[in-house]
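All protein chains but one are shown in place.
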Amino acid sequence: MAQQITHIIENPPEPAIPAVYGDKSFLLGLYERMVLIREFEERVKFLFLEGAMPGTIHQCQGQEATAVGVCAALKPDDYITSTFRGHGHALAKGLSAQELLDELFGAVTGCCKGKGGSMHVGNFEKGMVPGIAIVAGGIPLAAGMALAFKMQKTAQVVACFFGDGAVAEGAFHEGVNMAAIWNLPVIFVCENNLYGASTRIDKVMKNPSVSDRAASYGFPGETVDGNDVIAVCEAAQRATDACRNGRGPVLLELLTYRRTGHSRRDPCHYQQKDEREAWFARDPIDRFARRLLERGKVSHDDIDVIKARVDHHLTVAVENAKRAPQPAPADIETDVFA
Amino acid sequence: MAQQITHIIENPPEPAIPAVYGDKSFLLGLYERMVLIREFEERVKFLFLEGAMPGTIHQCQGQEATAVGVCAALKPDDYITSTFRGHGHALAKGLSAQELLDELFGAVTGCCKGKGGSMHVGNFEKGMVPGIAIVAGGIPLAAGMALAFKMQKTAQVVACFFGDGAVAEGAFHEGVNMAAIWNLPVIFVCENNLYGASTRIDKVMKNPSVSDRAASYGFPGETVDGNDVIAVCEAAQRATDACRNGRGPVLLELLTYRRTGHSRRDPCHYQQKDEREAWFARDPIDRFARRLLERGKVSHDDIDVIKARVDHHLTVAVENAKRAPQPAPADIETDVFA
Amino acid sequence: MKRQGIAEALRDGIAEEMARDHRVFCIGEDIGVPGGWGGAFTVTLGLSAKFPGRIIDTPIAELGFTGIAVGAAMMGMRPIADMQYGDFLFLASDQLINNAAKMRYMSGGKTSVPMVMRAPIGATGRGSQHAQSMERYFTGVPGLKVIAPSNAYDAKGMLKAAVRDDNPVIIFEHKLLYGSKGARAESGAVDATSDIPDGDYTVPLDKAAVRREGSQVTILAWLLMLHYGLSAAGTLAQQGIDAEVIDVRSLSPIDYDTIGASIRKTGRAVIVEEGPKTGGVSAELAAGIMERFGESLLAPVVRVASPDVPVPFSPILENAYRPDASRIIEAVRSLVQ
Partner (left out) sequence: MKRQGIAEALRDGIAEEMARDHRVFCIGEDIGVPGGWGGAFTVTLGLSAKFPGRIIDTPIAELGFTGIAVGAAMMGMRPIADMQYGDFLFLASDQLINNAAKMRYMSGGKTSVPMVMRAPIGATGRGSQHAQSMERYFTGVPGLKVIAPSNAYDAKGMLKAAVRDDNPVIIFEHKLLYGSKGARAESGAVDATSDIPDGDYTVPLDKAAVRREGSQVTILAWLLMLHYGLSAAGTLAQQGIDAEVIDVRSLSPIDYDTIGASIRKTGRAVIVEEGPKTGGVSAELAAGIMERFGESLLAPVVRVASPDVPVPFSPILENAYRPDASRIIEAVRSLVQ
């Protein structure tokens, strides 16, 4: 198992960028989105450790390509569902750093008015359901959303993000099965980062292929290099096409790695050093930067400009968030019933 | 789907009886057990329709070979778990018709003192957990029992009966996965009678093979003619051997058919006529009788003696059950806590 | 105007809502199979022919189909989910409580989950796992509404109101009230038929109903127990005790206005509940009444409920489990005298 996955990811040649993705601004857009996620998470980590930020956090450094690649294949009125580890998904789907940071600070200007918090960020207007922090709990939900789209005869699709750990849950099994039998327009996006909390997936799956599971339910699955944003985007594009043509669902297993602790203050001692190093060497942002530069698409300046823009953007956002208006105690009673 | 299963069962040649099963008394024992189950169920049906029997019933006419074949491969200290449809499993595992009938009449002499009823028949001393009437609810339970056997280093195994309908439940998914990763000595026995209540399995499984599911969890599965008691017994024997040698679990998909309604008064209008007829022609008891007679193992007299013995046995048991002592209202408070 | 039982009235109510609003659909196990039964208690019988594609038969997967209902509701549909037996709600309660009930709050009011969950409850000769009274597990869950109609008029009217409500609503139905006649009637079934008006009507989700006026004691009950309470009140009247009977009907929220008006008049309350006494809905009712109307109480509130045991199978035990008119009468008499 360990071997297999290492094998898949070892020294992949960085391929040329497919012609359809040749547009520089599109490529830089993907890159900037990934950088935004990384830098966002780094700031949050700092704020958290500093004690400025309440609650708990689950971060996604190292997994930027999955969020950005999938969301790049979606339209604004398509939806995503997410998990406790949802900051990256949110930024990829178009939520602003500001509404996220405000939410993390518990402010009324947050995307959930401060009632959700880090594990439940979302914004319906931007096509993101609040993160479902019950592992796999978003899977039946996404199937239901897709059922609605099908019954309403819209062309919308839903991309449902979950981790490798979620595959063991009954909710996964029940949700994907119904999506399969009813051909629902849902893309099941498994971010396989090899760990569910501290538990490596070879401890909890005897057959280690997540994408293989799809066949047992009678629908297509595919394993993709989840640290290659272009590969992710291509696979997601095929999947959305299939869904829009009534050939859903699709299961995408995106192989990736979490560079950070499972949640706040987790020192990740259960990740082996060589494994960490191998994956760190395959960082999705570094790789994409190299590829863009090597394949002559962009200049170092382009990269620097993005970094500076993101930095500035986040600095402002953090300052704003720190001063964002907090709810009044009486707000506790609102928003319970429609 | 319909095709596939029909194909598997169409006109199978009744093969010779394998040498290891050559013992006439063993074969007649299997036969008698099946007849006992059939006749038991017919009496219960009559008593129920007559209004003599309280509650509801789920019967297993047509599925006798699965219960008897599997239990013939078990030792007395092996266990089974069962469902709402457990009369056949109980008789096959060695519970007496008397303790079952008494239970169905709500008597204190019943196997559960009248507290269980038809859906929960069982007897720990005889290796049968009370039926779990929550579909698939017995699957994690059986895995846990097998875990106990493994930790206790006994040679016991558990055979876990469930229907095709249970495969869609999260409990199936979670239970078999843990049995697989821990190599537990449990035989998952799926009695695939093509229907979960009124719902045909092609409506709820896009990939129609139940035994295929095992591979997705990384353990072996096999589809067997569930109306051939010898084939069932052989497969179960292989499975128990594997389990006792630490090579469990095993998933057995036993193709069979329910000759009766799902529960009391169900006229089965959702079963197609031709399907019913095809399966009725493959009745497990008739087939086994023919095979025994044709292959020269037994005489018509042997068959008649069995029928008469079973009849008599059940007549006495029913009479006893009707007069069996009923609980006192105060008994309601006992047996809640140990 | 026609006389209908609860099963028929619910069926018509669902059909009317589906005709009225194309967003309404039904989802559950065995609810629309041709040649099948229209759910375990015939409530959706015939609807799949009438509304093709809108009566969705699911695999046996309660957590999954409940989650699917939640997701579809968020996206603007109006699902009516069918739990074959209330006991299976435990399998679905994560989706109901962690998702459906909290989604609006967690999102800061940005979405709603307009779904209905129908679930039959009650001890009916089926043993421990098809028998529980499940109301207690959902009453008081913030974000969820819970109703429990005792007659066909209410069942139809409240179901319709639930479908039109923008929040998740659980409607508990009692197996002994679906219908007391016909091949599928349960033994022990009680007549809960009503005269059903021809036109559209709804019954509010948050109002209790006074079923019998009286001055000396208030009997509070719902579902099957309401019928037993009325029958007890009849007997008590002959014995010179004048009981008011309230159909609580709306379990979450509880209509303390109606209840309070009665308590202020009678000064005494007996709550009747099928299900173990400890931790039941009666506990909330008793505590809530004491809190709000304590000064009007002439005596402590009394609870008549099942003993704290699982539901037994044997008819003798099952009858000892479920409160009946004589236990209610006994409780009222000892309270009033």
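As written, the chain order gives the labels A, B and C, with residue 1 at the start of each chain.
One rule holds for everything that comes next: a residue touches a chain if its C-beta (ideal position, glycine included) is under 8 Å from a C-beta of that chain, and two chains touch if they have at least 3 such contacts.
Everything numeric here is computed off the predicted structure, so don't read it as measured data.
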item	value
Among the chains presented, those that the missing one touches	A, B, C
Touch with the omitted chain, as defined above, among B:M34, B:L47, B:L104 or B:A171	B:A171
Option from C:T44, C:Q84, C:S112 or C:S128 whose C-beta touches the chain left out	C:S128
Option touching the unshown chain, where A:I17, A:V204 or A:A278 are the choices	A:V204
Sole residue of C:P168, C:G214 or C:G280 that reaches the chain not shown, by the stated touch rule	C:G280
Interface with the undisplayed chain - residues on chain C	63, 87-88, 90-91, 93-94, 97-98, 101-102, 105-106, 127-129, 136-137, 139-143, 252-254, 276-284, 286-288, 290-291, 294-295, 297, 299-303, 308-310, 312
Residues from chain A at the interface with the omitted partner, ascending	54-56, 103, 106-107, 112, 114-120, 132-136, 165-166, 168-171, 196-199, 203-205, 265-266, 268-271, 326-333, 336
Residues in chain B touching the chain absent from view	79, 110-116, 120, 122-125, 129-130, 132, 134, 137, 139-149, 151-152, 170-171, 173-175, 177-178, 181-182, 334-338
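Keep this in mind: only the chains that are shown with their structure count from here on.
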item	value
Chain separated most widely from chain B, comparing mean CA positions	A
Distance from the mean Cα position of chain C to that of chain A, given in whole angstrom	42
Distance between the centres, which are taken as Cα means, of chain B and chain A, whole angstrom	46
Residues of chain A whose C-beta touches two or more other chains	170-171, 173-174, 177, 181
Residue numbers of chain C (touch at least two other chains)	58-59, 61, 63-64
